[in-house]
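Take a look at the structure set out below.
Excluded from the complex is one protein chain; the other protein chains are retained at their positions.
To keep things simple, chains are lettered A and B as they appear, and every chain counts its residues starting from 1.
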Amino acid sequence: MLNETTAVISESIKRIDARGKVTGETPYPGDIDIDGQLWMRIKFSERAHARVIRVDASPAEALPGVIRVFTSQDVPVNEYGLVMKDQPVLCGPGGDKAGADVVRCYMDMVAAVVAETDDIARRALDLIQVEYEDLPAVFDPEDAMAESAPQLHPEHPRNLVTQYRIRRGDMAAGWAAADVVVEGEYETTWQEHAYLQPEAGLSYIDEEDRVTVVVAGQWTHEDQEQIYHALNLPPADVRVIYPAIGGAFGGREDMSVQIVLALATWKLRRPVKIQWNREESILYHHKRHPIKIRAKWGATRSGRLTAIQAEVIGDAGAYNYTSNKVLGNAHLTVSGPYEIPNVHIDTYTVYTNNIPSGAFRGFGAPQALLAAEGQMNRLAAALDIDPLQIRLINSIREGSIGTVATPFPAGVTMPEVFEACGRESWWRQTSAGWTLQKPAQLADASKRRGRGLAGGFKNVGFSFGFPEHCWAGIELQGSAEIEAVILYHAGADVGQGAHTALSQMAADAVGVPFDKVRIVASDTATSESSGSASASRLSFMSGNAIRGAAEIALRKWLEEERPAKGEFMYHPPPTTAFDPQTGRAEPNFAYGYVAEAVEVEVDIETGQVQLIDVVCANDVGKVINPQQLEGQIEGAVIQAQGYALMEYLVSREGKILNPYLSTYLIPTSLDVPPRIKSVLLENPDPIGPWGVRGMAEMPFLPLAPAIAAAIYDATGVWVDSQPFTAQRVVKALRKHGIGAI
Amino acid sequence: MWPNEFDYARAGSVDEALSLIGDEGKFLAGGHSLLPVMKLRLAAPEQLVDIGGIDSLRGISADGGLTIGATTTHAEIAASADVQAMCAGLASACGQVGDQAVRNFGTIGGNIAHADPASDPPTVLVACGATIHIQGADGSRSVSAQDFFVDLFETDLEDGELITSLSLPNCSDCQCAYVKFPHPASRYAIVGVAVCLKMDGGTCAQADIAVGGATVKAVKCGGAEAALTGSTLDDAAISAAAEAVKADIGDWLAGDIAYPESYRQQMAGVFLRRAIAAATG
Partner (left out) sequence: MQVSMTVNGVAHEADVDPRTLLVHFLREALDLTGTKIGCDTSQCGACTVHLNGKVLKSCTLLAVQADGCEVTTIEGLAEAGEHHPMQTAFWENHGLQCGYCTPGMIMASAAFVRDNPGASEAEIRHYLEGNICRCTGYHNIVKAVKQVADAAAAT
């Protein structure tokens, strides 16, 4: 029985949650109601930067049906934040926490109204009177670094959250050895996650007297920690449960409604519900970081990189969220997946009065790779070397030393990934090396087609010294035979299909058919921490945890324990932070590698760029569920298409001007290319379970620079500011006298 | 999102609708223009009079020209063989409004009363010389589409007046087309150009042209029309028209950060060329 071949790994097993999702039965947080529940609405800051002098809630509390208005003084420990607790839960005067009386952006919360109905709560918001004393504000990160700029957080002079450096080799020698030097300036703007399910939640006191919050998030135990810290409660008194989650992409990594819901239920001992609309969702959760990068790369005539220099400035917004980590990742990836002897990089994470930036699929790498791969494509053009060929000349490979002066973890497959991408798209290998087959042009002279390529890498799991961990529990039920396997796990299924993939892993680890596995997931009451559904880490980390737990449970099974239970906390190899002077680090324990080739059609009269075809080569180590995996690639590519070509969040002096899906535009079925070809490589990661590598972010990473390269191939014009809107492309074209009629 | 509070009444006839409507009231048909702005609190009427059930306001008749009832849906207009024959540009424009769900319930009367500059039908109505028929407490009147659209979300409609129908001349012997540059994802017109060309042999006897999307309202483009009229639609004439159209819309330009006014103005020239090609192709 135990040795039976189960064939659950690499099978396209249908999602275990699909039935409820196609019938509409699956409840998301906003679909759940409890008898006697109250409704919450939140009063947000009306200033980009101001001291809150007074919050008068009495007119609101006088409105019939209003139960209570919570303000800063109601929060026992008025601070929160994923990495740094630098944000007040509710901004206002009178508390113990220094600086909690200041709003630093429009998404700060000032008060939370609880009422009998949602409509009463909404009307009460207008009755809350907030008196502000305006403070000078700063919205440009470069301005914010000036000594004279308004200071958002006193413990961070010049608004610098972090400042990272890499100093490697001899720059003067590097430039001297270069036959060609290319320089570029790249700029990216915010991206909105636009998961389809706006934030919602329900809180209540459960049967064991725990303050319980039902919400959509990415890490149950982190939500729990943020709540019990702010409420100053013992951890065991707070419970977090995730029902179905309507997408996340990093946007649910930080708190939205969790703490205020818990606060209200803890004080009132009644169930409280909140439902944000789309406008609130866009206005009040973090975004992808705007990052400006100045880069200078040198290479020999034969295409070998000699030196790179880069300055990276990231807009953290008003609070850190995960900004220091995101910019750390940008710091690491801004040199691309290449071996470079001489490196000089400065990276700044800067507070401004803009909306906070935080986690979003790719976590700093898409911005950094726009610059890195843009530079590589410029070098290829300047040297007249094929873009794939020049990458293979410089690509990191097994044993390569990174810019951080330590070797990449074993299992580097970047060259194989580049080659697979070229082979499966439009490159031909000859004795002279790889060459791109140019696309056929159309009869319509206003349209030009071009092809481009870019690659990238990104960490799997948490970096820079974080005590990375993942827990799983396995319970084997039955008597003579294992009749059922219960997998306990906290990992969030944000839509990616994690619970199905983890169940497949559990079936294989125990050696039973898939249908014997049942998963009990995403509840702090039934699991230890499994870490977040982020950093492309869940399959990698959970697989190792599941294997460990299964091994223990099977041993107990053989020792006749019934049911046989195993628990395992997996810890990967430790990592280290950047050395402040040189940047030396062992930043990560595993990486994913990806390359993408695209074909675009540029309308040279309008500047509109149509994505025609995409080939994505991704080394996933081992495919657990092919159908789900290809779904991840297709979703990531289209999200990246939106990022590259159309998504444009407009913010003026800290205020978002287009907080609707009618004005913040994301791709529809009509925008997407008819084909996305997934090329899956299976070179095992030496420490990945079944060889698995993380993959969910990888297909996002190089799409924008690949599109930029294809636009260049089509027109001979570079575009460096994301998004590449028609207007920006036309401007660049006209500057070169192209397309004017 | 919830709209403001309002009184709601259903009207069984035009007369009843006109008697029910109050000073701060609005007529409701499909609601696909009005309800979205009410949800965003950009409009807060105190009263809605539902005219969706009035049969006399709905339907298409073809008798020399076209008459289209105000509560006829975009889907019905797009699918109508009469409209396709007599005003191909309007059928095309109505087929490009929103998406299928929106076209199923959104009405032409509601669309033009809302006067969204990025919407497609007004541009064709202005180009093709449509007449809007309006009824009020004091009787009925008719106004040309060109005069009906006054400014951004602003029409000639007075409080309490109801659009009952629109009529269009038979354009079946014209070369008629509506071509737009759709906003990615939303598909609203960044610029939309409607052309209606009467050809006499190889010569353009009459040219009617309107531009929307790039402008605060659909604008009739006399300069571009003059450049084409009397020409053989040769390259020189088309280039002159493409240049003239930018001046024609110069006083009415609209834009946003992604697609500013200057860009849209340029694109009006590009899309005039494409509309002429589509009409004559």
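In this section, a residue touches a chain if its C-beta (ideal position, glycine included) is under 8 Å from a C-beta of that chain, and two chains touch if they have at least 3 such contacts.
What you see is a predicted model; the values in this text were computed from it and never measured.
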Candidates A:Ser10, A:Gln37, A:Gln73 or A:Asn277 - the one touching the absent chain: A:Asn277
Contact partner of the left-out chain, one of B:Gln84, B:Asn104 or B:Gln206: B:Asn104
Listed residues A:Leu196, A:Ala410, A:Leu442 or A:Ala740, member touching the removed chain: A:Leu196
Sites on subunit A contacted by the missing partner chain, in the whole complex: 12, 14-15, 17-28, 30-31, 193-198, 244-249, 277-279, 494-497, 627-628, 631, 634-639, 660-662, 666, 668-670, 672, 674, 676
Residue numbers in subunit B that touch the chain omitted from display: 1-8, 10, 28, 31-32, 35-36, 39-40, 48, 50, 52, 98-102, 104-105, 186-187
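Just so it is clear, only the chains that are shown with their structure count from here on.
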Centre-of-Cα separation between subunit B and subunit A, whole angstrom: 43
Parts of subunit A lying in touch with subunit B, wherever the complex brings them together: 119, 122, 277, 279, 605-606, 608, 645-646, 648, 650, 657, 660, 662-663, 665-668, 670-671, 725-727, 730, 741
Subunit B to subunit A touching residues, read off their complex: 1-2, 40, 181, 183-187, 190, 239, 242, 256-260, 263, 266-267, 269-270, 273
